[in-house]
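Please read the structure below before turning to the comments.
Every protein chain but one is kept in place in this view of the complex.
For subunit A:
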Amino acid sequence: MNVIVNKFKEMTYKQIFLYIIIGLCFAASVFFVNHNYSFYERPIAKVIKTTLEDKTEMIDIHDNKDYLFNQLIIAELKNGEEKGRLIHLTNEYSSSGAYDQEYHVGDELFVSIDTNKEENTDLTGTIKDVKRDKHVVIIAWIFIFTLLMVGKKQGLFSIISLAANAVLLSYALDVYLSTSNMSLVVICSVSTILFTVISLLLVNGFNEKTYAAIVATLLGTFISLLITYLVMWLTSENGLRYEEMQFLTHPYRMVFMAGLIVGSLGAVMDVAITMSSSIFGLYEKNNNIPVKALKTSGMEIGKDIMGTMTNILFFAYISGSIPLLILYFKNASALGFTLSMNLSLELARALAGGIGIVLTIPIGLYTSIFFINRKRAKL
């Protein structure tokens, strides 16, 4: 107990103020997502009773065994004209749950209410979707709290830069959709510059180290993009299966290339900042360090991070396809077909990102040395 009291005394007013603000935001947002029914136009119902009606075994044409369940649900309407009334719903779900799920007491669902009903009978309806906003908000807060607890000030800065980048990305897409004559790749390239400048300045502040990292990031990203583009052009995109690219409303090649830039940017930035801070660190420890020594140490550091960085991207991209791959396999699709259908774009992204990472190592090294030499010349 004493430890906590002492900790509390050590805090400055600014810190206490900040914690109070964060606490208030947390309380307000959690209260809001739990009481925001009136903001939705679609009717929302909260499950208050479920009964299992029947269970049947089913075997599909590929000999997969699954169970189908029928569930009767009584739920209370939370908004609209019928607020407070009970509604009867039925839910069919399978034990695998690829597109359906069992509902439990307390779950909130978007429903549609059947209209052709006589007076004084129970309302019936169908389930449309699940209200997930409160889960997203709670997990967002757990994320924010973990980052703040572990990272303190740096944690706060990384949250701010994530938020700034998200807003910027959303704005860039708005610009793209409203001015349809501008290419998405151009818009993403411009945003790339902004993303880089904002994120690196926020993390590192205004100094030569940051400038070197910014230059290295931009060079690395665009050179790797150029290489990928050249390869795609030379092979006339043989081996890329765009058919399975989801959510297509726009030219797929464009969306793919733009995703490629944005996707590899984070990793390239990470490599660039690691290179520049370690090389500037060596220089600051010993102002007379020869360029040759900087080069050897820089390359050593680069070798160390190369493998793990490419792995980060690789797993971030590929893992998203796991459910689809399983679905294909269970529907008796051949291995080669399944892989090329589902993984070609992800693999291309991961490989292109990897090329960006590896290229940024020497680029980051030489831009840092360039900035150090300029600093030395000034002295």
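Basically, a contact is a pair of C-beta atoms (placed from the backbone, for glycine too) under 8 Å apart; a residue touches a chain by one contact, two chains touch by 3 or more; residues count from 1.
Criterion: contacts and distances are computed from a predicted model.
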Next item on the list: Refer to UniProt and select, among "ABC transporter substrate-binding protein", "YeeE/YedE family protein", "YibE/F" or "Polysulfide reductase NrfD", the name of the complex member that is left out.
Entry: "YibE/F"
Note to self: One chain isn't shown here. Among A:161, A:189 or A:297, which residue touches it?
What the structure shows: A:161
Check: Out of A:87, A:123, A:216 or A:355, which is the one that touches the chain we can't see?
Finding: A:355
Checklist line | Residue among A:35, A:83, A:303 or A:374 that touches the chain left out of view | finding: A:303
Notebook entry, point to check: In terms of residues, what is the contact footprint of the unshown chain on subunit A?
Noted result: 39-40, 58, 60-62, 64-66, 68, 94-99, 101, 107, 110, 129-133, 135-136, 139-140, 142-143, 146-147, 149-155, 157-158, 161-162, 165-166, 169-170, 173-174, 176-177, 195, 199, 203, 227-228, 231-232, 234-235, 237-240, 244-250, 252, 255, 258-267, 269-270, 273-274, 299, 302-304, 306-320, 322-323, 325-331, 339, 344, 346-349, 351-355, 358-359, 361-362
